[in-house]
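The complex is shown incomplete by one protein chain, all other protein chains being positioned as in the whole.
A, B and C are the chain letters, set down in written order, and residue numbers restart from 1 in every chain.
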Amino acid sequence: MSIGVGATAALLLFAVWPLAAVLRTALADGGAPLLAELAEPGAHEAWFNTLVLAGWVTGLAVPLGATLAWVVERTDAFVSERTRGATGALLTLPLAVPPYLLAMAWALLGNGRNGLLNRIASAPWVDLYGLDGIVLVLVTASYPFVLLAVRASLSRADPALEEAARTAGAGPVRVLIDVTIPLVLPSMAAAAGLVFVFATAAFGVPYLLGSVASPPVYFLTTRIFRYTTLGGEDMLARAAALAIVLLATSGLAQAASSWLAKRRSTVQVSGKSSRPSLVRLGPLRFFVRAGLALFALTAIVLPLSTIAWTSLAKSFAEPGTLSFVHWNNVLAREETLGAFVHSIVLALLTGALVAVLGLVVARMAKVTRRAGAVVSFLASAPYAVPGTVLAIGLLLAFSLEYRVIVADRVTFALYLPGTLGLLIVAYGVKYLAFGVRGARAALDQIHPSLEEAARTSGAGPLRGTVDVLLPLVSPAVLAAFVVVALPCLSELTMSVLLFGAHTQTAGTLLFELQSYADPPAASVVATLVVGIALVGDFLSRRLSRRRTT
Amino acid sequence: RVEVGAPRVRQQAADTQPTGRVTVYTSMYRHVIDAMKPILAEALPEVEVEWLQGGSEKLATRLDAELTAGTPSADLVMTSDPLWYRRLAEERHLAAFAPIPALAMPRTLVDPRGYFVTSRISTMVLAYNEEHVKPDEVPRTFLDLFDERFVGRVTTPDPLGSGTTFTTLAFLVHTHGEDVMQRMKAVNTIASGGNSSTLTRLESGEHHVGFVLLENVLAAEKRGTPVKWKLPEEGAVIIPGPIALLAKGPNPVAARAVYEVLLSKAAQEKIVDGLMHAPFDTLEPPTGAPPLPKLLDTKYQWTDDFVHAAVDQSQTLREKFSAIMGGH
Amino acid sequence: MSESGLELRAIHKRFGDNHVVRGLEIALEAGEIVALLGPSGCGKTTALRMVAGLETPDSGTITIAGQTVKSDAVDLPPEARRIGMVFQSYAVWPHKNVRDNVAYPLKLAKNGDAGARADRTLELVRLGGMGDRFPDTLSGGQQQRVALARALVAEPKLLLFDEPLSNLDAKLREEMRHEIRVLAKQVGITSLYVTHDQPEAFAVSDRVAVVLDGVIAQVAPPREIYAEPASLAVAKFVGRLSILEGVERTGEGRARVQGFELPVTSATDAQSVVLGVRPEDVRLADGGIEGRVTRATFLGERTELEIETLAGTLRADVGRSTPVHGGGTVHVALDGGRLYATPSH
Partner (left out) sequence: MSESGLELRAIHKRFGDNHVVRGLEIALEAGEIVALLGPSGCGKTTALRMVAGLETPDSGTITIAGQTVKSDAVDLPPEARRIGMVFQSYAVWPHKNVRDNVAYPLKLAKNGDAGARADRTLELVRLGGMGDRFPDTLSGGQQQRVALARALVAEPKLLLFDEPLSNLDAKLREEMRHEIRVLAKQVGITSLYVTHDQPEAFAVSDRVAVVLDGVIAQVAPPREIYAEPASLAVAKFVGRLSILEGVERTGEGRARVQGFELPVTSATDAQSVVLGVRPEDVRLADGGIEGRVTRATFLGERTELEIETLAGTLRADVGRSTPVHGGGTVHVALDGGRLYATPSH
């Protein structure tokens, strides 16, 4: 319990307090900045665009992710179980790639004037600048959330439910519509909520592809970004006011999705588990395979290889001439190594911190219903706060030194600016939601008697948790660790505001190169980031496979 | 009990010998910083200088937030937006200081009250891709960019995201009237990102003409580029990059010493190596660039009149720009 | 020969190296109920699922009501086989109410009258009036009856049951097995019923097929399979059995063990035999075989004894009034038994 209290205190200090600092500025003078912002037509437009964007992204990513999940989990489209597993892994790769890198790649490939695709086709047939392009890129970045959730839910569902429909006379398609989809609807709804929030809070992609469109399109996040870059207290208050709007929007979406998810309880009694019989695709098999391959090529392989390839192209003017000159330049720079070391350390530490804290919070939510619900809300809310706003909150809250004084002596002093600590706090607060989510799902799958057996064997609550619960949830905790560590590896939005003289990260390096010094060198860093992320992803898969045996 | 306050002081302020750590927030390029490090180390062996390098706007956001909270962690700021320094000075966040080298600068490059001086000069020039722009088409003035012949071919950095660009916009509007923005709109100017992404758009041929900082083009020329630059006939927009001492900085004594070294000839030569102009006519311009006096001879002068207008109307100007260009 | 309800011919199925079903053959007459009875892992479920079309046999022919649904040339999908199936886990759809669950097969068959017919089938399984409730508000027994109604409603040619009662508690199980039999007979539907519970198989079926190791060891009506198991393995699986050694044949239909002679049937011609005895053929009687009671378990209506004799351990049931205690010496008479070939260890 004391761990729970500690976790709550940490949450209040590191998550709630900085946000409160932001809100306070937004609500200064009786809410003047908020009211002023609400009266702005520009704000209305940004809000409207955000809703349209999030709506489209959700509307496309959910069916796409769910379809892919079904194909991977339930059809005979694969030659062997190995290819099934490999395809599943390949399709979740985008999770390991920062969305703004995807946007960079797509900007190169698909800008309306001279994107590579258009150059190859010698005709302007794609234009990814503007809302359409942003939607598409965000869809390719976010469908894996749905894929993972629906796959998990499909593999948990009692196959007899679907088989009963088959024997009742329904063909595979009818089964899909009448039984499978309703069964996975709750998990689809939950994933839809996540995707909606993801799209609402997205910054990099809307900025990179929206501001160069003609006319440019703005969203809540990019408008907030402008306010923050323009500087001044007034602007900060405006940004905070918009952040409230953003938070409310994504909060509503979250609430709606969890309402939808809970409305019909789908008790998934699993009897003796048998592998469900796979849907035989017959002649469609070829088309499904071709479709999968085409999708993986365009949505995953193409953008990633574009990034790698630009890093080798001599300049943007002559994309055909390859050389290692940028690689040599980047690798020769003193700070490159430092930045990557920092990022890897940050990713590992934050991943570990969030995985553990997420577990603690999820556990609290299970043990003490009401308090737990509040705490898990607090832990999940910051994900919906734009990184810029969160970073400003942290700057406002932690530019001062906090001293704990016992017996009139300073016993503990906390001063974060310029340290990796501040970045860990920022990343941790932002991504805690993932940790809580993962841990909750894992805990729900563990029969309470396993832990009770430890108690009756003589283990106290802590001991029981360590000896029984932790080992059992460790695959899920590892997954949460990876899901958090990957975006931290390349985090950009918050890092550029919070890094210190000695704490440059891969993200800030990338940003610096991209926007000031040397754009081709940025592709090198991007390639490195993606490479490290893919290696990390691969290693964690290996590790978790070993664990589950 | 919990106490909240300024962090522990790292060095006694009364100490007149410059020692300890000095933190500089700067938007200078990293290779320039790297080149300056040995100079500082030699001149001030007791002082450890920490460079926090980042975009001007990011650093401004960060410092604003720190100042709002009460304590800046920087001693010196050295970024590129003169208007912001004026606001900092008015809000009394800066300490007045007159370093000796500043006496040799052209007076237009020095704040008369001594709150900041120029440490380097960036120049906004015309740029075009020679593969796409015929010789007789090449723009000659800023206004030329927004001519009918360039419809859909113009790009600039985003004035709302980049300080140097905002300054340029303010000068154009101040000099030619608000009509300029209408003309930008009329040719579908894409104003996005920073100078470097603008250069990228020009290099790749996505756009053909625009304005961009001279230093970016010079750097590109070094590695080979189809983008050429041109000084506008009426003169370039020059953006002095100020340096200033923060009033509440943690280590003012050492900070002053660093301030002076950064303006020394040795350090300023590194600025020139970094393809920017130093604020002294005694120093050579960067290779291929016009000499300083030629630059300063421009229609776009930092008069009080302009500065007041730019500061007072910065908000309205931004709003108008947004409204005209679309988006906001 | 009467009309055929279901025929399996030479069915084989492997999972990787595991040859699970090894030439299974069985034929059901129309309207007949046959129970597949066998130990866990013997391939019962696999066989049933192949009949349903949920699993594909490696080879063999399956014919339902005269129509070949699976052969080398034909392979109908489950939905075209006109079957009804009841699963161990009920598999009642949680997102549909009871009526919609039951009406679903009718709707698929474009039956206009679906709701009304579903209600009538619900009456049949004694769930009248529950049509509007959702499955999560029903008890296990009620859910299983919904599943049954759903399987029956479209008048399939064949009903398949995979341990439909093993998630229910003992009392309910006894009630339901009777209900299932009555219903299937009333509707006159051919049924294949998988279970590993012997009394359940006996109570529900016309014939019992004992499946051992992927083949059918014996198919016969309950009485026959109980009284005349084809082998020791079948005998052991069908009801309790005590095995006595040191047995000699003493003539046609007679044998002697421990000096005690008794009437026997024989499953073998072998000379080296063991004697299988059912508990109800063991009586306490003076002058019988001597033994020591090693366990006496009072179970209510009967007390189960374990009696150690020189020939082996005997299990016997005695009424509650018989005074026996663990450790005492008793004499037992055997009323009958069956000879089996001595198993080779």
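In this text, a contact is a pair of C-beta atoms (placed from the backbone, for glycine too) under 8 Å apart; a residue touches a chain by one contact, two chains touch by 3 or more.
Model, not experiment: these values are computed from the prediction.
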{"item": "Neighbouring displayed chains - absent chain, whole complex", "value": "A, C"}
{"item": "Chain not shown: contacting residue from C:Glu3, C:Asp169 or C:Glu248", "value": "C:Asp169"}
{"item": "Those residues of subunit C which, in the complete complex, touch the missing chain", "value": "40, 169-170, 178, 196-199, 202-203, 222-223, 226-227, 238-240, 278-280, 295, 297-302, 317, 319-320"}
{"item": "For subunit A, the residues touching the chain missing from this view", "value": "447, 449-450, 452-461, 463-464, 467-468, 471-472"}
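Keep this in mind: only the chains that are shown with their structure count from here on.
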{"item": "Contact graph of the chains (line, ring, star, complete, other)", "value": "line"}
{"item": "Far-end chain from subunit A, centres as C-alpha averages", "value": "C"}
{"item": "Approximate Å spacing (C-alpha centroids) for the pair subunit A, subunit C", "value": "53"}
{"item": "Euclidean distance of C-alpha centroids - subunit B vs subunit C, Å", "value": "88"}
{"item": "Overlap residues in subunit C, where contacts from two or more other chains coincide", "value": "none"}
